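Comments concern the structure below.
The complex is shown incomplete by one protein chain, all other protein chains being positioned as in the whole.
Now for chain A:
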């Protein structure tokens, strides 16, 4: 089941991306503080660890995913522009993909408002988890992806 590998890869990339954005968010906060208080000795500190991890791990995962995808697809634009999970070799796989996309859309309809409502708690956790909005935003593609994966697995 290739799609399970895609699910793991996507989750890893999503977590790494969230980590990178959190590091940039932290730097952005420091820059904003510096603008308000220019007497400080330094402007900002940026942890580049997450960025390096994303480039290295993400690069390796992307290489393996797209190498396999290229083997199945002759059209280059399809390899680079379409998600790797779209396995549409024959009519049955196209139908399964269509069903999974439908499930993913329905999941978005429910997850969207719920995730938006979770922003209500942001003032309570802002001090402890300043990256709360980043986590919530990334939760939406994660929910959609899991819905897509479960539907694919059920119908395959």
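Note that a residue touches a chain if its C-beta (ideal position, glycine included) is under 8 Å from a C-beta of that chain, and two chains touch if they have at least 3 such contacts; residues count from 1.
The definition used in the following text is that contacts and distances are computed from a predicted model.
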item	value
The complex's invisible chain, by UniProt name, from "YhhN-like protein", "Helix-turn-helix transcriptional regulator", "YdbL family protein" or "MoaD/ThiS family protein"	"Helix-turn-helix transcriptional regulator"
Residues of chain A (touch criterion as defined above) contacting the omitted chain	89-93, 156
